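Here the complex is missing a single protein chain, while all its other protein chains stay put.
Chains here go by letter, A, B, C, D and E, matching the order in which they are written, and residues are numbered from 1 within each.
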Amino acid sequence: MKSHTCSFTRNTMTEIVMPNDTNPLGNLMGGNLLKWMDIASSISVMKHTNCLTVTAAVDSVSFREPIHLGDLVVIESFVTRVFKSSLEVYLEVFKRKFDGTPRIKSNSAYYTFVAIDKNGKPIPAAEVIPETEKEKNLYAGAKRRRELRLILGGRMKPEDATELKALFDGGIYQSPD
Amino acid sequence: MKSHTCSFTRNTMTEIVMPNDTNPLGNLMGGNLLKWMDIASSISVMKHTNCLTVTAAVDSVSFREPIHLGDLVVIESFVTRVFKSSLEVYLEVFKRKFDGTPRIKSNSAYYTFVAIDKNGKPIPAAEVIPETEKEKNLYAGAKRRRELRLILGGRMKPEDATELKALFDGGIYQSPD
Amino acid sequence: MKSHTCSFTRNTMTEIVMPNDTNPLGNLMGGNLLKWMDIASSISVMKHTNCLTVTAAVDSVSFREPIHLGDLVVIESFVTRVFKSSLEVYLEVFKRKFDGTPRIKSNSAYYTFVAIDKNGKPIPAAEVIPETEKEKNLYAGAKRRRELRLILGGRMKPEDATELKALFDGGIYQSPD
Amino acid sequence: MKSHTCSFTRNTMTEIVMPNDTNPLGNLMGGNLLKWMDIASSISVMKHTNCLTVTAAVDSVSFREPIHLGDLVVIESFVTRVFKSSLEVYLEVFKRKFDGTPRIKSNSAYYTFVAIDKNGKPIPAAEVIPETEKEKNLYAGAKRRRELRLILGGRMKPEDATELKALFDGGIYQSPD
Amino acid sequence: MKSHTCSFTRNTMTEIVMPNDTNPLGNLMGGNLLKWMDIASSISVMKHTNCLTVTAAVDSVSFREPIHLGDLVVIESFVTRVFKSSLEVYLEVFKRKFDGTPRIKSNSAYYTFVAIDKNGKPIPAAEVIPETEKEKNLYAGAKRRRELRLILGGRMKPEDATELKALFDGGIYQSPD
Partner (left out) sequence: MKSHTCSFTRNTMTEIVMPNDTNPLGNLMGGNLLKWMDIASSISVMKHTNCLTVTAAVDSVSFREPIHLGDLVVIESFVTRVFKSSLEVYLEVFKRKFDGTPRIKSNSAYYTFVAIDKNGKPIPAAEVIPETEKEKNLYAGAKRRRELRLILGGRMKPEDATELKALFDGGIYQSPD
């Protein structure tokens, strides 16, 4: 396995919201966006690992902006950090109307994947190298988010989450937006 | 709006994993399960509110068990608690193979929705009433999970998250599983 | 193969009518409902037999109520009786609008399946045990419906259909609705 | 509304069985064939009436031949007879493998439709005129099949089904195959 | 491989434009029509060769008529000529509204396929025999169109395209419409 920069793992996915993708109100159905986000972010992982991947976790998805029939959806993603058997991807979703207004950010999220071989066995991945300020912040925060995932999944005790604990002891949580 | 018990909002959705739903390894694609979970849990909200809904947030989804082509997927969901403009749904996903073995739990998750009217405006929903031990625990924990969502979304400062803070000060986090 | 009660084979499938499922008038397309009914009832068979299944026959489907975009469709099914190599499933379809009105029955139908092994060979299934009045009536009528299927498929002569013949000789046909 | 010959309403629909259409065994899923049959036969009705249609009933579908991934499916249909507010369509399904063997008949069925206007109200349709022997037989049998549908739907008493009754009193039921 | 007449390879495919097939304006999306044309014309090739096929080239598709939700689309195709390893199919697309007006031609196109065996290797196909005036014209023009394809694909020099060159030297190009 080879190391790459975060930037090397960047992927852009674009979709137009078709009737097939909408709910009865004519807006993009949340479940469809979740599915597109899953595919888009798994491609970032595959660019880095050259392996097949399975989705391990999804967290912190919040939908703020309704996206309408005919809007363009752009999903940009990159790998933020690699743990022993998992890779965290940060992704941002933008929507753009075709009326001359600029694209606006719809939401962001973290998806976690495991790289696997042909038999479905996990493969350890090489590290990614953050370069920009934003990539470095996301790299640093990844440990905290991982602790949170383990606590919420019942696989870590809150008192052992040293990084996360600091957050509540006067530390500043930095929203990635 | 009328109050209902949590039990009144229960919904069961069953799907067989068809070729169309799988990834290149022949397993249910994570993104498809996220989509099914979205539809299943929105039905619980609609049973309670008799309104259309939009997905507001997804958190704490973790996938532990690969689900294969031909497996049966059962998604059970109910509304755990209602906040001013949002409703949290707890859902459990089970998979069952058709070989005589019992169904096993695949994963659980929380989805948050907003009930809306025909113009897409949020509608305040009536409270749900927890009855069983499990429902009461989930009701109690909903406030903590909401604080966490607000912090992660950058809309609350960690020091204001009184409920969540207690968790790290010797409190016990109770995994819903 | 093990015997089970009819109740053990019960399955509930819920779907929201999405734009993708409608005809040009904005109603659920008949063909889509037929497909959902096929999947829903095959799950009842799989619960009983723990086998893969193939659809053998569909009869007596009548659509009375248009189902609209955004409506909830609930399909409830159970195995009514097992013949040598086939199993009959009875299913009821309900629609529910999200406007406070109660759900109403849309239609009912019988689907017949054959349980098969990995090579596609039919497998004999164990009997199901009816418990309620309704289950007993459906169990009793299954023989008549099977004769009708054989006659209509050209595999039985009308004069040999002793059960069905009685129906026209003053017997009462009991509609399962 | 204008009268047409049965032949005028003939429609041919061809589909290749794609991975998307199969069940976990790699065969065409029964539910998908039911959906294709619905679309194919509704086109026959539209050719005759120049109206939108809704599916009213499906009966006597029996599946004898498994159809595999990559096979060609040909559905041929025509309107057999028009009643006050409904039209019966007879359809035959053929499968063809691409190995030099001739196409073989897979199954046949009757679908019943109602022609409707833009507001969803039923429109009375003109009669169809049978010309060939086969069309005439199907035209003659349509009344019997309609009685059967009404009885099975609980809307006619068996003793009033004069045509169908004759069937069991020494009459010959002619399978359309 | 056996020779067949062009007429033997004729195929008719009919589809109703469903919500799923439209763009945000409610018209059949160009991309969906391209996909249907691909399937329809590949069936003509399979009828002739009894082999699986892969699409090799598409050219000269022009869309003149918007096709609306609920319209009927009829695609008629046949093999025009066979080259060493490729077969050209001519196809015409018609749309029909259900308001009593006759069907009108929407567009025509040429798709080129290669017949392949189970391992994906090209198989030489037997010739097709044109019978009608139209089939003979299309057979004659196929060589010109093939030269054009080779030039546009950078695999032939314009000065070697003897047939096509004649076209510009006072020859008459005969549009197949």
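Annotations
FYI, a contact is a pair of C-beta atoms (placed from the backbone, for glycine too) under 8 Å apart; a residue touches a chain by one contact, two chains touch by 3 or more.
Since we're looking at a predicted model, the values are computed, not measured.
Note on the chain not shown: across the whole complex it touches A, B, D, E. If you put the hidden chain back, the residue from E:R10, E:K97 or E:K165 that touches it is E:K165.
The omitted chain makes contact with just one of the residues E:M1, E:V61 or E:I129: E:V61.
Touching the chain that is not shown, out of A:C6, A:I43 or A:V128: A:I43 (per the contact rule at the top).
For chain A, the residues touching the chain absent from view are 11-16, 39-40, 42-43, 46, 49-52, 70, 72, 98-100. The omitted chain makes contact with chain E at the following residues, 23-25, 27, 29-32, 34-39, 42, 52, 54-63, 66, 116, 120, 148-149, 151-154, 157-159, 161, 164-165, 167-168, 170-173, 175, 177.
Counting the whole complex, the residues of chain B in touch with the unshown chain are 19-20, 22-24, 29.
Throughout what follows, only the chains that are shown with their structure count from here on.
Ranked by distance of CA centroids from chain E, the top chain is B.
Per-chain CA centroids place chain A at a distance of 43 Å from chain E.
Across the assembly, chain B contributes residues 16, 39, 42, 52, 70 that each touch 2 or more other chains.
Contact between chains, using the touch rule, shows up for A-B, A-C, A-E, B-C, B-D, C-D, C-E, D-E.
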